[in-house]
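The complex is shown incomplete by one protein chain, all other protein chains being positioned as in the whole.
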Amino acid sequence: MSTTTVKPPSGGKVNRLGLAMADYKGGNSTLCAGCGHDAITSQIIRAFWEYGVEPHRVAKLSGIGCSSKTPAYFLGQSHGLNAVHGRMPSIATGAMLANQDLVAIGVSGDGDTASIGLGQFCHMLRRNVPMIYVIENNGVYGLTKGQFSATADYGSRSKGGDLNELPAIDVCALAIQMGCNFVARSFAGDPKQLLALIKAGIAHRGTVLIDIVSPCVTFNNHEGSTKSYPFAKQHEELLHEISFVPFFEQITVDYEEGDVVDVALHDGSHIRLRKAGKEFDPTNKGEALKMLMETNTNEELLTGLIYVNEHGQDFMSSLKLVDTPLAHLGQERVQPGAEALQEIMNSLM
Amino acid sequence: MSTTTVKPPSGGKVNRLGLAMADYKGGNSTLCAGCGHDAITSQIIRAFWEYGVEPHRVAKLSGIGCSSKTPAYFLGQSHGLNAVHGRMPSIATGAMLANQDLVAIGVSGDGDTASIGLGQFCHMLRRNVPMIYVIENNGVYGLTKGQFSATADYGSRSKGGDLNELPAIDVCALAIQMGCNFVARSFAGDPKQLLALIKAGIAHRGTVLIDIVSPCVTFNNHEGSTKSYPFAKQHEELLHEISFVPFFEQITVDYEEGDVVDVALHDGSHIRLRKAGKEFDPTNKGEALKMLMETNTNEELLTGLIYVNEHGQDFMSSLKLVDTPLAHLGQERVQPGAEALQEIMNSLM
Amino acid sequence: MDAFGSATTEKGVPVSQPSSQTTVLDEESGERGVPVVNDFSIQVATVNGSGSQSANSVLMRSIFQMGIPVSGKNLFPSNIAGLPTWFTIRANKDGWIARRKELDFLVAMNPVTAREDVETLDAGSVVVYEERLNLSSIRDDLTYYPVPFAKLATEIASDARLRKLLANMLYVGVVGELLSIDLKEIEAAVAKQFKAKQKAIELNLKAIAIGADYVKENITKSDPFRCERMDKTAGKIIIDGNSACALGAMFAGVTVATWYPITPSSSLCESLTGYMETYRHDEDGKATYAIVQAEDELAAVGMAIGAGWAGARSMTSTSGPGISLMAEFIGFAYYAEVPVVIFDVTRVGPSTGLPTRTQQSDIFSLVYASHGDTKHIVLIPANIEECFEMSRDAFNLAEGFQTPVFVMTDLDLGMNNWMADPFDYPEGKLDRGKVLSAEDLDRIGKFERYRDVDGDAIPYRTLPNTDHPLASYFTRGSGHDERAVYSERADDYKRNLDRLNAKYETARTRVPAPEVSLVDGTRIGLIAYGTTDDAIAECRDQLDREFGLKTNYLRVRALPFTTHLSDFFDSCDRVYVVEQNRDAQMAALMKNELRPDQIAKLRNILHYNGIPVDAQFVTDALIAGEKEGS
Partner (left out) sequence: MDAFGSATTEKGVPVSQPSSQTTVLDEESGERGVPVVNDFSIQVATVNGSGSQSANSVLMRSIFQMGIPVSGKNLFPSNIAGLPTWFTIRANKDGWIARRKELDFLVAMNPVTAREDVETLDAGSVVVYEERLNLSSIRDDLTYYPVPFAKLATEIASDARLRKLLANMLYVGVVGELLSIDLKEIEAAVAKQFKAKQKAIELNLKAIAIGADYVKENITKSDPFRCERMDKTAGKIIIDGNSACALGAMFAGVTVATWYPITPSSSLCESLTGYMETYRHDEDGKATYAIVQAEDELAAVGMAIGAGWAGARSMTSTSGPGISLMAEFIGFAYYAEVPVVIFDVTRVGPSTGLPTRTQQSDIFSLVYASHGDTKHIVLIPANIEECFEMSRDAFNLAEGFQTPVFVMTDLDLGMNNWMADPFDYPEGKLDRGKVLSAEDLDRIGKFERYRDVDGDAIPYRTLPNTDHPLASYFTRGSGHDERAVYSERADDYKRNLDRLNAKYETARTRVPAPEVSLVDGTRIGLIAYGTTDDAIAECRDQLDREFGLKTNYLRVRALPFTTHLSDFFDSCDRVYVVEQNRDAQMAALMKNELRPDQIAKLRNILHYNGIPVDAQFVTDALIAGEKEGS
């Protein structure tokens, strides 16, 4: 892959590709001022810039919702597709089949993923389709004016005061069940953690699930909401402090053994988890599920890298495709020769 | 509810309603000889007969598949609905909304439930719709001639010899995640256990999930299959021995403390779990999930009552409906009076 | 911008349409001095999420309360806050409430669109705007009233958020004063808007007063537009179509409603919920209904069908994308013969399209919903009263015919506020259809689910939990015989499919008949349906007054067509079918049933840019058609 031809603005700070952060920006957001989604957009921009992903290699995908609009607000030099409601996973799967060189990032909402999209979401996880799947989780359908979604917590109240009597779907626990090998939860109000997680996600091969509590300031930021800024701030429970060391930087050993777990990622990058309170091993599935169950019952908002496994096989490799992306194969490679047809015809005579 | 008017065949063995087992039979099966599904059908017939459910109160529901055909083969005196593929849960939900006096039993397949129907399945569980949901799990799409379904185990082989490289969806673990309060797994070749579980399911209020390995003798009973009779027989791991004591029978205390767990069910019936090998408490979610995860990795087929909780609120009660089924409300109760309309009109002037 | 785009447009409505930008009406109002009373269109340009909606409602309602026929249309974006929104109020003494393309009175509050908003006005229009926007320089054929809204707002409240909200009330005061709207009516409207919230009422009235005072002290009115009290709205109500449908459903005794949010239909089940909570609980507080927000449209319609099968009066509501997703299940309900009512509040397609714009382009999707040979009943309200009545009809037809019945409205009717006559209380029994009870079965001693016993092709059904040995049967979407037994026999299959066809023929005689107006001495006909009706009414008047052209009119109110359609074509030489879609979908259905000589008379007039069709558009198109046509 050659690097993109855009020149760095003389003088400005640039990444390893010589690109300025501006090269990773998109159109202006049309979301409500203060919407958590915009905060996430900023960290996506920063993460791809700092990591130095070639913009043209990125495919931005989404479903329908306020959250699903955000791909138009970052990486303006990347192709994007805003699919129908809840079906982005199948689009992403198809896009990767056509071109496995793509770096796919999908942005979805809790309604788009956990309500209408639950089936496709689970099957994408099960296949372990290589992509970063971000859920901007506000517990409501923002774009349709604030109805409860399937991640709204039991007992939480809508802006109108209605009580939600259904249990929330924990998309992280679900993802682990479905075999996802990179499961994280974060909060739009925690940019530092978010940034590290997204960069780590870029370095992972396979589906990367990042569930981000992203308050809807217009419809779900009130008293009684469990997805509001105040509630999240009060109830956030850091699993650990996260830092990311990209493959192109030196790892410095500046910590005492024990209180830091260092996870080597697929592309040689590392993610460092510095103990914060709880004892926790993010490479242990059972422990991860148990931890989620506990924190859910205690109304804690557990954030951090909940489960990671760098040894899983992703969907593309299981297909054993030629190295050239299928989309770029010439006629001579995709249309068998006349002798092949002859052979088949003979077998049918 | 008056009991059904069918007379017991003079002399024949009858249940507490005076009905013979024949009154719980359906049409002749058109499935392959030896199909696991037929074995399950027999136990459903026996369970409803022994428990003494009034046939006319039962609603039989299914999706599409060989398994989904079976409701035509039991309870011929009950209404049945064979829906479209994968959407039985929504039909069941609607039917219960219309008439909460119904005893709903749904029969589905692994494809119908875990492939196309996964979304509806999860949302039904999340709502805890009162019904018995039976999955006749053979790991393949029988009716379309044996393709892998989403419950086919990683590494298992199709009749044609193809390797399945995707992880299986564990519908029991999933059900627990989704908040289901009665989760069991059984095997078509274990009629005794099956019978006890179905009867216990009738006694439970809320969604009852029974995942039953039900070999497809035509397309998935070969070497390399993990859903075949031989494989299941070899790998079955009984969680416990199960017996069911209906509310209308005396409980006899004929066991030493400790080695038996006795669970009181919603309608006063009891289910008794006699320890068999493993130490296990079916009322502990975390333990249940851990147990499933372990046995899956050890290729064990864990059968028995995996998780039960009799204190959960079911969907219908959360709706706080009038006692008369909505379907039977007369016009006077569903059409507000003239003064109501007047009041509304005034408010709009 | 290309050739098209750069041409003068009105909110992006291309002029590549039967034009003649100025109409006779405009010329009248164009003359300065001569007062133009109770006949003008106001447009308020703001950004959404700024709370301007209540201000606009107050403005519309106060004019309404002066007895002047009025309509309001909200042109809003598919996002939650910060994008351009236009609210148009049309006041018309003759009762024409269709959208009018030409505006007379612009309130320019949105800097982003102000320039285009002004550029697209007709000469002689009035512009009220935020002083600092300096719009007066744009052109010199308009009347400008600059107002320092921002500055005035500071006088109202200190709290910024509150100020932002109240700022909108300023223009209510300004416009009210300029159009001499009775202050008492404005006060009454405010009181209505904010119900018992005394504090809010006071603050808003304060804002209004400040706006009015500013005009009194600083503006000398130089435009002709004025309101004068009249008596054309006495006793009328104001309500949106979705609420009217909800009321129709409640008074039709709906017991199960399952839905998934989607614009523009969400407010239908939301207002239904509101009404049911008030009027459908027993003394002990228990509900005589269940409303469930499903996880998606497949589940919503599945639940509604399951409920209909088990005997509930069930419904769901959605819009285009939902209809597409429901297709498979709708075919099931058609073939298995399960009643269910489906509201489709249409928006602009294809795909996500323009979710907050209006169109009538789901007709094929509804009438032919699902694979295989399927034909469905569709009811098409054109106004508030029909939203209420046809919702009830829909349930009676669905249970009467044991089949899905659609009620098709659109965003314009569903989400906008309309004047209407108060609803008559629905008398008469609900038609619960051919349902056999245990007693019936005892009497008859025989039950075959799919047998045509009465010769109307409508079979009898029983409900689950009917305590009778004959009651049970098995419902399926696969082939079955009269006894509902699974069958792959060609004769069983064909006989059943032919009966379903016969059932549809029976429906022709029971669906709401079209509204037909035949005028002596003319052979020109207009056909329309749904919200297009308002434009047609005014258009017919225009044709009469401006061109001395009388027209017949048939308004389709349901599918399948009744015999009236054919008769209407016979009574005309040329028939213009006016639709708000690109592909002339309704006309295509007509062609499939009419005689060739009738088809020869058919002409299409199509308006499908997402903006409600206006009378002038139809008039121009018809005149153009007559020029060649005849």
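By written order: A, B and C. Residues from 1 in each chain.
Everything below uses one rule, namely that a contact is a pair of C-beta atoms (placed from the backbone, for glycine too) under 8 Å apart; a residue touches a chain by one contact, two chains touch by 3 or more.
Computed from a predicted structure; not experimentally measured.
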Per the touch definition above, residue among C:Glu228, C:Glu515 or C:Asp583 touching the missing chain: C:Asp583
Residue, one of B:Leu81, B:Leu118, B:Leu329 or B:Ile344, that touches the chain absent here: B:Leu118
Contacting the left-out chain in the complete assembly, out of C:Asn134, C:Asn501 or C:Thr563: C:Asn501
Contact partner of the left-out chain, one of C:Asn168, C:Ser361 or C:Thr551: C:Ser361
Contact set of subunit B toward the excluded chain (per top definition): 30-33, 64, 66, 69, 84-86, 115-116, 118, 141-145, 147-148, 150, 218
Positions on subunit A contacted by the hidden chain, ascending: 1-2, 4-6, 27, 54-57, 59-61, 71-72, 76-84, 87, 89-99, 101-102, 119-120, 123, 319-323, 325-329, 331, 333-336, 338, 340-342, 344-345, 348-349
Absent-chain interface as seen on subunit C, which is shown: 2, 4-5, 9, 11-14, 77-78, 320-321, 323-325, 327-328, 331-332, 334-336, 348-357, 359, 361-362, 364-365, 368, 370-375, 451, 476-479, 481-482, 488-495, 497-498, 501, 581-583, 585, 588, 591-592, 596-597, 599-600, 608-611
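Simple rule for what comes next: only the chains that are shown with their structure count from here on.
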Separation of subunit B from subunit C, taking each centre as the mean of its C-alpha atoms, in whole Å: 44
Rounded Å distance, subunit A centre to subunit C centre (Cα mean): 40
Separation of subunit A from subunit B, taking each centre as the mean of its C-alpha atoms, in whole Å: 35
Per-residue overlap in subunit A, given as positions that touch at least 2 other chains: 115-116, 118, 150
Residues of subunit C whose C-beta touches two or more other chains: 295-296
